[in-house]
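Left out: one protein chain. Kept in place: all the others.
This part shows subunit A:
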Amino acid sequence: MLSRVAASFYWLSRYVERSDGILRMLKINYASSQDAIHGFTWDPVIGIFAGGDYELAGKLQNDSRAVIKYMVSDKENQNSIISIVTMARENARSVQEHISTDLWQCLNEYYHTVKDINLGVRFKKEDPISVLDVLIKQVMLYYGTAEVTMERGPGRSFMNIGKYLERAIQSIDVLMIKFNSISDNPDLITDTTYWKHLLLSLGGYEIYLKTYRDGLEAQNVLEQVILNNDFPRSVIYSVDHIQRYFNRLQNDSSLSAYQEVSFYIGKLQSRIKYTPLKTLQGAALHEFLTGIKDELYQIGNLLNERYFANS
C-alpha cells in the first residue's frame, strides 16, 4: 500500500472519530446545562477542543447555543465539526479509489449535512439535541457502512488504528480535564452529577451502573474509563484494538518497522494493565495520564515516520 494512502486512511478515520467524540460531548453537556441549577460551565469542553483559549470562553459567555455553533459550524475553529469533516473528506478524496463507493458517498453526505446553511438557523430555533442527533446519526451511518463494505485489507487496518488511537486520546483528555479540576475544587470529588456527566459524555454511564453497585465514586470511574475491557471507549479496549489491527499489517510492513511499533504498543499496554490505579492520586495520577498520552502520541509519530514516509 502507498504510504500516502495509508496516511490518508489513518487520518480520515481519526477525524471522523474526533467528530463523533465532539458531537457526543456537546450533546451531553447541552443536556446537563439544561438541568444544572447553578453554575454549569462549558469551560472543560472549550478546554479540550479549543486548547484552553479562555479569551474565547469569555467571548462565548457560557451561552450554550453560541458554544455549540462555534463547535459545529465555525470555519475559523480548526476543531469545529465542519473543519474536521472537511479534512476527513479531503483525506477520503485522496484515497477515493481505495474506499468503497458507499463509504465515500456516506462521508460526502455527512459533509453536505454539516455544510447545509440551514444548520446554523436550526441551532438557533430548534432543540439543539435533535440537530446534534442528525449529525451523530451520520457518523453512525459511516461506521456501519465502513463495517459492512470496507475491504478487509491493510487500508481498513490503518483506519482502525487511527480510530482507536484517537478514541484513547479523547478518553484520556476527558479524564485529565475532569481530574485536574478536582485539585482546584476538592468538593467535586464527591459530586455525583460531576462524574455522571463524565460517564455520559463517553457513553459509559449504563455500563457503570451495571458494574459498580455502590454509587458514583471517582476511583471506580477512573477504573472503568481506563481498564474496563467491556467498555468500548476505555483506554485499554482502544489500545488492545490498536494492537489487534497493527498485527494484521505484518505483511505490509518492513520487518524493522513492524518490530519497533509493536514494541511500543506492547509497552503501553503493559503500563496500563500493570499500574495499580487505586494507589494513584493527585500529582501521581496526573503523571500517569500524561505518560499514557505521550506514549499514544509516540505511536502516532512512529507510524508517521515508519509507515507514512514522512520522516
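Rule of thumb we're sticking to: a contact is a pair of C-beta atoms (placed from the backbone, for glycine too) under 8 Å apart; a residue touches a chain by one contact, two chains touch by 3 or more; residues count from 1.
Convention: contacts and distances are computed from a predicted model.
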item: Chain not present in the shown complex, as UniProt names it (candidates "Two-component system response regulator", "Sugar ABC transporter substrate-binding protein", "Circularly permuted type 2 ATP-grasp protein" or "RNA polymerase sigma-70 factor, ECF subfamily"); value: "Circularly permuted type 2 ATP-grasp protein"
item: Of A:109, A:127, A:206 or A:230, the residue in touch with the unshown chain; value: A:109
item: Contacting the left-out chain in the complete assembly, out of A:65, A:93, A:244 or A:271; value: A:93
item: Which residue of A:1, A:56 or A:227 touches the chain not shown here; value: A:1
item: Given A:183, A:254, A:270 or A:290, the one touching the chain that is not displayed; value: A:254
item: Touch residues of subunit A, complete complex, unshown partner; value: 1-6, 90, 93-94, 96-97, 101, 104-105, 108-109, 112, 154, 249, 251-254, 307, 309
